[in-house]
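Note that one protein chain is taken out, while the other chains of the complex remain in position.
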Amino acid sequence: MTANAPAAPVVSLTGFSAEYRTRLGVTRALDGIDLDVARGELLAIVGESGSGKSTVSQAIGRMLPRVCHVTSGSVHVLGRDIASLAPDAIRALRRESLGFIPQDPIASLNPTMRIRRQLELALRPLGRPTDLESLTELLASVKILEPDRVLRLYPHEVSGGMAQRIAIALTMAREPEILIADEPTASLDAQVRDEILTLIVDLVQRSGASLIWISHDLGAVRRWCDRIVVMHQGRIVEEGPAAQVLDEPRADYTRTLVAAIPGRQDPTTKEAE
Amino acid sequence: MMSASHPDTDTAPVLELREVSVAFTSGAGAKRRTVRAMNAVTLEVAPGETLGLVGESGSGKTTTASVALGLKRPDSGEVLLLGEPFTRSRRANAGKLQAVLQHPHWSLNPRRKVGESVREPLTVARRDLSRSEQRQRVTEMLEQVGLNPAFAERYPHELSGGQRQRVSVARALVTEPRFIVFDEAVSALDVAVQMQILALIRELQAEHRFGALFISHDLGAVERVADRVAVLFRGDLVETASTEEFFRNPQHPYSQTLLEAL
Amino acid sequence: MTTYSLPLSKRKRAVKTRPPRDALFIAAACALGLIVLVAVAAAVIPFAGDPARIVGPRLSPPSAAYPFGTDALGRSVLARLLEGTRTTLVLSTLAVVCTAVISVILGLVAGYAGGWAREVIMRLSDVLYSFPSIVLAILIAAVVGPGQAAVLSSIVLVTVPLMTRMVSAAAMSVAKRDFVTTAKISGVSAPVILFRHLLPNVSGTIAVQGTYALSVGILVEGGLSFLGYGVQPPRSSLGLLIQEGGSYMLQAPWLLFAPAAVLVVAILSINLIGDTMRDRLDPRETRSLV
Partner (left out) sequence: MMQILRWSAGRVMSALITLLGVSVLIFVAIRLMPGSYEDIILGPLASAEERQLLAEAYGLDQPIFVQYFAWIGQVLTGELGTSYVTQSSVSGEMLERIPVTATLTIMAMAVTLLAGVPLGIWTGVRSGAKQGGAVGRVVSSIGISVPEFVLGSIVIFVFSQFSLGLKVGGFASIGTGFWPTFQALLLPALVLSVFCVAATARTTRDAVMGVLVEPHITAAVARGETAGHIVRHHVLRNAGIPILTLLGTITAYLLGGAVIIETLFNLPGLGSFMVTGLGRRDFAVVQATVLFAAAVFVVLSLVLDLITSALDPRVAVTGKAGS
């Protein structure tokens, strides 16, 4: 899928480091990250909690929390250094080019407002049609069964899977060039997980956008992604095509990660693709 | 009422749940929903055996844990610890059962030294021991869980997550209980540290012969530490099998989806 | 500022939080410290003279002889101000200590026991909370009769409801922690759990709420004494001095401004100290949209 001529990467972090300065002390979150994401690529960033993978995803949209300070390096999105962008420019970038899929879908919706009202508020500034008919069609595009009923509900009245579909519909309606999904299925049940993942990948491939998928679920990542980046305590310890990284892990840390998947006899045996 | 099938006391089940049901009601009026956390769950834990209990969030794992620990009285069914039903006062069972819970950050009282936390169960169950004898047992336990006894003088915030869980295991074992519940005991730890703690639990069980109920959503951890596996799905016990049998070919469709999802 | 790499799991955090270095906190602490020090020192060595003695002509303005001028009876305003400040501080502090003891016991029981115990305690605090503070103080003054006892009991009954609620909420969240559950399983008795596990972990909330209660105490003393039902002459307190100042303010404004300034500075510094302690206790993430 990736174009053979090395097209300019849509996202590139060079020597990027950041640390959390709180009253409890200084904790280094990222330590010299170099990462490029090509257009249309499905990239997965795996690692345990605290490895800094979420900080990378926040850095791309310049959404780092206040206590997190960038100490070195830069982040370029679509060729522009986002640190130098004025507030309006970064807002425009988020609005037109970036898309975020939340980890906790229900919490990402305004609890005091019905779904329909929230969709109208989010889509109207983009000039998208917000009449009942197009909203129903939008929800149908993410396989929500009775869209007109769902539109009338409040966020706490919909299931996790349903809320995630709404969030995906909301994000993809803006046709982002780069989609960042930070553990999109972490708060969902097993059966619903696969449906959501297939939906995300299908929509991403159809729109030609790049996907940056943060996860700690190696099994799912293996099935959908082109390339995998393994992170441990703020550093990238390994990077490469999905099959190669999971079957012949070079870094020790990756080996322990892979070994932790139950039911795998020996990580080095070749799995039928 | 001794169960007939285990006449010999030392193989009598440490914990027995017979047809235990628990339901929670949330909301009220038109939107009143009763959630059946446990419906007619029956399971046993034999001495020296670890029963792995797996299930997703909302499957009733945590309710089962609090019922097994005597913290929650079931709506119906019987709960027997060492053949006796739970009495109102927890002092009676003090020392016979213990727990290692999920959050290493909150497993120890941040304002008390680690040694004092480990010694606390002894002050209830083993009043016969003098203070220095109790301290001596604490030192032994810390060594058994692979910690330097000098840690007794430290505060929990000076320890890592893994070390704090080791202290929890030490506290759980200090009164030589016959039954321990591990409720998501390693889920919050890094993979490498998880492996060490799971190995530690296996070792200590071989030596102390306590019965254990290991509750987790992580099949990998259960595979490493459980002798038998029981699967909970929305309050129903859908399958119970030996670990090796369970991972080779799960019977129940839900168990299959769980294993496939890996 | 040296930054050092610390793996996340071994995050170092001192339990005994160091006093914050921010300027506002230090300024407030110094101001309050100065007021307390001077007021207490005046009791030991009456450098400002005896508050009850007539020292000079009535209502004479501040001058070298009478640093803060004299009051309607010719007494030194500085001496009376020091005595008044001392009375107000002593009364408020004493009341807050009583409030703390009552609120901690009720709050811990309500937070840990839950069920009907919690319901009764919360209902009682609702009843007291329904009275605007000065109205409750007036009711108590009617029962107990004007004087220091009225001030003391008013402050306690005004501050107990809120502090009990805060302690109960904090106790409830600590009671859910794993180490409390494990203590329960080990058969540890409820009172031991309350005072060995809950109390030390709720002490931060108690300190913050105690500070806020102190500033409310000074307000209640001021209000009640201003209305004439708190501290009675010849004793003096900030509220009483402000009231006296008010009635002579046209001829002698310094009678009003001296006690008013001390009262406002005291309450302001106590509130600032309370805010800083609250922010240190649970540092909240903040975001600015601008």
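A, B and C are the chain letters, set down in written order, and residue numbers restart from 1 in every chain.
Here is the rule we go by: a contact is a pair of C-beta atoms (placed from the backbone, for glycine too) under 8 Å apart; a residue touches a chain by one contact, two chains touch by 3 or more.
Source: prediction; values computed, not measured.
The residue touching the chain not shown here, chosen from C:133, C:164, C:182 or C:237, is C:133. Shown as candidates are A:14, A:54 or A:108; the residue that touches the absent chain is A:108.
Of the listed residues C:194, C:231, C:256 or C:277, the one in contact with the hidden chain in the full complex is C:256.
The missing chain, though absent from the display, is touched by one residue of C:37, C:54, C:101 or C:142; that residue is C:142. The chain not shown here touches chain A at positions 61, 63, 66, 91-96, 98, 100, 102, 104, 107-113, 121-122, 125, 154, 156-157, 167, 170, 174. Against the chain not displayed here, chain C makes contact via residues 22-24, 123-124, 126-128, 130-135, 138-143, 145, 215, 219, 222-223, 226-229, 239, 242-243, 245-246, 249-250, 253, 256-257, 260, 263-264, 267-268, 271-272, 275, 284-290.
Rule of thumb we're sticking to: only the chains that are shown with their structure count from here on.
More contacting C-beta pairs link the chains of B-C than the other of the two pairs B-C and A-B. Between chain B and chain C, the centres computed from C-alpha atoms are 46 Å apart. Annotation: 36 Å between the Cα-based centres of chain A and chain B. In chain C, 9, 12-13 are the positions where the chain touches two or more neighbouring chains simultaneously.
With touch defined as above, residues shared between interfaces to two or more other chains in chain A number as follows: 50. Of all residues in chain C, those touching chain B in their complex are 9-10, 12-15, 177-179, 181-189, 196-197, 200-201. Considering their complex, residues 69-71, 89-95, 97-99, 101-103, 106-112, 117, 120-121, 123-125, 155, 157-158, 160-162, 168, 171, 175, 190 of chain B touch chain C. The residues of chain B lying in touch with chain A in their complex are 56, 190-192, 194-195, 219-220, 222-223, 247, 257-259, 261-262.
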